[in-house]
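To start, the structure under review is shown below, and the notes come after it.
One chain of protein is taken out of this complex; the other chains stay put.
Up next is chain A:
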Amino acid sequence: MLVNSLNFLIFFGIVFFIYYIPLKEKTKSQNWLLFVASYVFYGIAAWQMIPLLFTATTIFYFLGFAIRRGNEKKASLLTTLGVCIGVGLLLYFKYLNFFIQSFADLFNTIGLKANWGTFNIILPLGISFFTFRLISYIIEVRRGKMVPTKDFVVFANYIAFFPTIMSGPIDRPNSFIPQLTNKRTFNYGLASDGCRQIIWGMSKKMIIADNLATIVNPVWADIPNQSGSTLFITAILYSIQMYTDFSGYSDMAIGIGKILGFRITKNFNYPYFTRNVSEYWRNWHMSLTSWLTDYVFMPLNVKFRDLGNFGLILAIIINMVVVGLWHGANWTFALFGLYHGLLFIPLILSGSFFKKKKLKTNKLGIPYLKDVLKMLGTFLLVTLGLVIFRADNIGQFWDYINGFFNFSNFFKLTLDKKELVPLALFIVIMFILEWFERGKEFALSTFLTKNNIVFRWSFYFFLIVMLFVMSSKQQEFIYFQF
């Protein structure tokens, strides 16, 4: 059940009415409803994985108490155990076959025949997201930053909250669990804002991302027969597809959360308006990068601090490779992470890694040329990274890059211009709106509320009409696979 489907609308409508009418201000009952709704939602997508989700939730629930009650040594041991269970889940479900295959390939390369079979493992939906929440919980308890919750339903909701279980954002327990224990009454402003954010997210996903997928996918399926210009433009389109797909989902999830009275962690902060890779990663998939910064980069940075800049570079490269591998078991993801890690080196050596410069504009709100060029450069670097990310294997990535340099028919653009023109219009509108609202939570945060109701509703009508007319064949969210 995709969150942008009619089925979900009906599902959410039912939850909404029960949540706010019979269960009004009954926090415990509301939590029970959310728990049931979350498991139903997850069960519709992958009912076979419900025992796994429930068991993992139960284990970590009790681990939280054990860590809290235990002495220093025991707490430390139990935290390590918890992290091992969490990482073990990921290793088993996501990476086991990859390791077997990689070792077999390695042995075969050096002449040792390794005929190892792989396992038939079904990847549980959302495992990367709920596992990170589980790990985050016990670490925060261990660090003494939060008291383990006694209410199992509250904890289970933190892990399986239906808007975020499939593709995040990855909320932290310190910010999310208190919201589950507090009284939640209907907040008109928050709910309206949530509706706006949902419409915006749906527009990005259904008008732009899904249509881009129908252009991008055929090119990737037939790389050898594409011209250099086609591959170049497709790479750029994929960057936009990736952004609109994932940030579109995040907007919808956050919007749904707002209607239910929750503040979900922001996941994107206009990443394509950033001027270097460091800035980019502070604004792209923020819930993942901040998680990894806290639990991977910071401890590594402390460990390597005696090594100076080299230690910092090492910590960043390891961190970025973990970011890459978090997406899945493929050398392309490792290379994607390594590539981004290497892009940090010039920033560290030039000292601009820690600098946070505010983006300045002229009176019309337009950025200066120097900044535009930096943004463009960052976008192109990110685009190249996403070519690695999108490739099925390193060989396909090389084919793609070689295709760029196929000068014999470089300018023969094989993309369907009829499809591109209306789409380009929407992409431009989106970026203009995002640019002028970049200080706000999302592009429609204040732009609409400043205007009168006729303008506001006309704009909503326009977006909904476009959702009907322009929506292409419904595509799954890219991040569902991770």
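Simple rule for what comes next: a contact is a pair of C-beta atoms (placed from the backbone, for glycine too) under 8 Å apart; a residue touches a chain by one contact, two chains touch by 3 or more; residues count from 1.
The definition used in the following text is that contacts and distances are computed from a predicted model.
Candidate names were "SGNH/GDSL hydrolase family protein", "Beta-ketoacyl synthase", "Aspartyl/glutamyl-tRNA(Asn/Gln) amidotransferase subunit B" or "Na(+)/H(+) antiporter subunit D", and the UniProt protein name of the unshown chain is "SGNH/GDSL hydrolase family protein". Looking at A:I18, A:A104, A:A191 or A:L380, the residue that reaches the missing chain in the full complex is A:A191. In the complete complex, the hidden chain is touched by one of A:F99, A:F310, A:W398 or A:F461, namely A:F461.
Residue A:V469 is the one among A:I110, A:A221 or A:V469 that touches the chain missing from this view. Of the listed residues A:K73, A:K183 or A:K418, the one in contact with the hidden chain in the full complex is A:K418. Taking the complete complex into account, residues 6, 20, 186, 188, 191-192, 211, 418-419, 421-422, 457, 460-461, 464-465, 468-472 of chain A touch the chain not shown.
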